[in-house]
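Reviewing the structure listed below.
The other protein chains are all here in position, but one chain of the complex has been omitted.
Here is subunit A:
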């Protein structure tokens, strides 16, 4: 929940926004193993594109099974009993993570510019929000390193018994393209904090910031083999990780479809532990007694943030009948205020979608909305002649059986539905195989707490949306994921 008067925070939070770097040189395009840069075993490379103009940024070494094998070997060696990483004081592990945070702070401008160009992300968002979250998460996990307690247990009989919380071992981590750097940090920070070694496969659309982090990890002083980064494709490098017999755990963030493949592969191979952060079709429930302006704004940002490419996107907005028309009207006004364009430029509020595949899928779903009878209030098509831009789109009079009400769109398309009663909306909100997040807007404390319990979602926001912080656990119910991060 949002507290009253919690806005005044005297500790410096948001830095002043600088200009993005003019000509960013991409220095790190190879595979990172044992703190060294390697060519791919096969010799193959793949291209990385800027989704704002469809131009090639550079080529990156393409990792496949052979490269994953090398990386896993390095990670396994670094994890051996007696190795520098295993014998390091826990507090020293924390020091290294804090140093890494210092280095990310030092190179914040480079990383933010890179993320904006590679991911089509607004530079201001990348600099202020993404990089801010990375630094905070690293520092949060740094603090936990020497506080992972086991217990002594008074068992029956004359025994001395205690539990130790030991690192799992070699962890495979597969990262998505929507928040490349943040997701990279969310995976490595807790893993390293606990003393594991990792093999990371960043998304093929967005490998650049992960590779840059390789150079910082080496600079911070992590022993060789503790972090290894293998850029490549899902069906090759990703599958090599999820099937690998010497990887102890795989953590994946991405689509539910691929999540299922990963869990299956884990079962077929060596029963490696699995955590998954998958998709969502998160319900956002607005009551007539809500603060309407606040609700409209949160619902808007909750859907349109980062071009709608968020697992937590509030993509089913249920509005209580009495305020439905007004809510739709204000939402349309809000959506129309957008300037699309180059995400590096100030004054641009929406960038491109990540690639052609996503672009086409979103347009297809928009068409289905029109065909199935939803009312197109604004937008509804592509924008511009270069880059994967889609106009901010609002559908009203959406019913639960339409594709746009059931399938995850992952684009700037807002669905607004009507509801009458509490029981009805609880049923409809829960009627999905997803369960990542949800929100409710109301001033009534009883309603708020009822929904917090009734909604089948990992996170429930009350009178806010997308409130996330390094300190809070995050994860989904049902097919939105297994396990929790943070």
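Following the convention adopted for this analysis, a residue touches a chain if its C-beta (ideal position, glycine included) is under 8 Å from a C-beta of that chain, and two chains touch if they have at least 3 such contacts; residues count from 1.
What we mean here is this: contacts and distances are computed from a predicted model.
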Name the chain not shown, per its UniProt record: "Gap junction protein", "Sorting nexin", "AL1A3 dehydrogenase" or "Immediate early response 5 like"? "AL1A3 dehydrogenase"
Considering the whole complex, which of A:109, A:422 or A:449 touches the chain not shown? A:449
Thinking of the whole complex, not just what is shown, which of A:76, A:108 or A:139 touches the missing chain? A:139
Given that one chain is not shown, which residue among A:20, A:63, A:94 or A:411 touches it? A:94
In subunit A, positions touching the absent partner: 5-6, 8-11, 13, 90-91, 94-95, 98, 136, 139-140, 142-147, 160, 449, 452, 470-471
